[in-house]
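Here it is, the structure, as structure tokens.
What you see is the complex with one protein chain gone and the rest in place.
For clarity, chains are labelled A, B and C in written order, and residue numbers in each chain start from 1.
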């Protein structure tokens, strides 16, 4: 994380120091608009297509989900999914959301903290944004606590204990997502 | 319960029909004042005196409580305590209250429903008032569901699904008690 | 520091925005010198923020609402894909709900206090949009009267072709609050002293079960005012064999089982209810086993002619809410049992989905077991932490 944080500081100095929070929001807005144009992973579509008839009818378990993309392996309803290396909370994929989307009726906070997780398939380190979903029902299903890169709240942007519900109608926590922002800088 | 309910109806006709609800409250008040003068069971005092050093230190269990009175046998923190034959809810004895008292910071509802339970020690049938405690923290510890004498809500005074928090500052349910009102009529 | 104060030195809270700034930076430029696996030449693309799932405005009949009563209302797919939880609706103390098929809305009647478990009480109906599950309206119910009783049938009901909602109040005086759901306003209150719960009856009105063993039927005008009251003869022997308050519709007739095993049909389609002859669920042959209806939502119907009842052997005083070992299926025209389904797990609440091939849903402890009508278990959904009672309402 160290180098990355340095980058952060640098970007920050060269950027934030000339910018008010409001205009940063608008920058963020711009980025989002841009990102929205990018192709999306078919995570939950693919999941929805999978029948779970193959599983033991008496198991009580949800059939495994998956992106259907070999480059994005694992089950987003399980705590060991690669993107969750620094998540702390309940997994939205268990509440009607997915690894990168909020359940219906909740609101995704635009302000959050990020970590860096290694994708076991392409062996790249990705910058993951842990956006919380807010304003819905929180009831502790699929709790998941991984702290890779988590740091004490003295550096909030690297802390997963904060309820990241800012700029949302309600600041009440519902669940957490893990969204790919891009590839991280080589940590060698 | 049948005969008892008939009595109820009779008492009711001969009494309630000439009485407004407000004055019934005052009658209740009068009764309470009277009852307060009666000697009380040393239920929780006795409990407080018992050390639980005898129990396995690693058990995680609360040492058995008890009234210390052989005529009132059993553990009020357990669902099989004789007074709980028709209780539905969380046992106040697990929350800082006792079989017949509310936990600190809660309020006991004066209006409630009653059942009849048989005391295995003196083999008498007692009229038990299931007063709910209201306005505190409810979190489902020591849940207990016994339905002896419970009847559908069409006869609310014999129904244990109703939140009996009436005449209290808050109608939010916390836990339930089982209070001796007197000896029931012989059910033979 | 307010939102509009400029953010100057690094030590100021700009630090919090590192994430966003870097995000924009990294995602835009795709900075990535990590050794890329030969078989994945391109990194995974950046994903959209924010992204919130939506649902079809009209849900498939393989979904069902599960009311956890006092906790939440869940929308689950019981028909088989791997993403069983579709969404949740907040639901607090004794919350009940209505799902119309006329409008893309869901109505949840709920109660909160201004400080959690104390403070000012507010009863309210929240109007949710079926497509987004976002709250789109609210109707505050006056008087803090809404009955706080374990969520079950009869606490809230539609009438007037789903234009009106009827909310049962218990203070412990009984009344019904009449709500216009299209105008989203309260129309008025109808006192029903000595009677409990509301069941839709006639074109515009409701019936309620009275402590005297009768059924009181109330007719309403378009403004929710009472235009008539009729009381049936006494048919509900509360002292000897009271009816469960759970019922189901079969062929337009409402069927109430009794604690000791009768079934009481009542035709509520007309302006006056017709109390039809009751008949036994338990034949002489079954008497020995002491079989009785048992559970919470104890009865279900396929709306054509079949009646499903949770049944428990060795029943006696106080067992009427115990989980039941079997579901007995009756043909209502012939009044005969046509099937006995032994459950994998003893069940407390049952319901049937409304699809062409209905599924039998059985809440059994911390499981929701899904059976095909033949009686074989299709799948079992977990209900983690569930320890109270469940109201099952499959999508229509």
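Heads up, the rule we're going with is that a residue touches a chain if its C-beta (ideal position, glycine included) is under 8 Å from a C-beta of that chain, and two chains touch if they have at least 3 such contacts.
Quick caveat: nothing in here was measured; it's all calculated off a predicted structure.
Student: Out of all the chains shown, which come into contact with the hidden one?
Tutor: Result: the unshown chain touches A, B, C.
Student: Would you mind spotting which of C:165, C:210 or C:383 touches the chain that isn't drawn?
Tutor: The one listed residue touching the chain not shown is C:210.
Student: Across the whole complex, list the residues on subunit B that are touched by the chain not included here.
Tutor: Touching the chain left out of view, subunit B contributes residues 4-5, 7-9, 11-13, 15-17, 19-22, 24, 27-28, 30-32, 34-36, 38-41, 44, 47-53, 55, 57-65, 69, 71-72, 94-98, 100-114, 119, 121-127, 129, 131, 133, 136-137, 139-141, 155-157, 179-186.
Student: Extract the touching residues of subunit A with respect to the undisplayed chain.
Tutor: Output for subunit A: 1-2, 5-6, 85-86, 111, 135-138, 140, 143, 145-156, 161-163, 165-166, 169-174.
Student: Just checking the interface: what residues of subunit C touch the absent partner chain?
Tutor: Subunit C touches the chain not shown through residues 1-2, 9-13, 15-16, 90, 92, 110, 112, 114-118, 122, 124, 126, 135, 138, 171-175, 191, 193-195, 210-212, 385.
In the analysis below, only the chains that are shown with their structure count from here on.
Student: Classify the inter-chain contact topology: is it line, ring, star, complete, or other?
Tutor: Graph shape, chains as nodes and touching pairs as edges: a line.
Student: So the centre of each chain is just the mean of its C-alpha atoms; given that, what is the distance between subunit B and subunit C in Å?
Tutor: Comparing mean C-alpha positions, subunit C is 30 Å from subunit B.
Student: Find the geometric centre of each of subunit A and subunit B from their Cα atoms only, then give the gap between the two centres in Å, rounded to an integer.
Tutor: Distance between chain centres: 49 Å.
Student: Multi-chain contacts in subunit A: which residues touch at least two other chains?
Tutor: none
Student: Two or more other chains touching the same residue: where does that happen in subunit C?
Tutor: There are none in subunit C.
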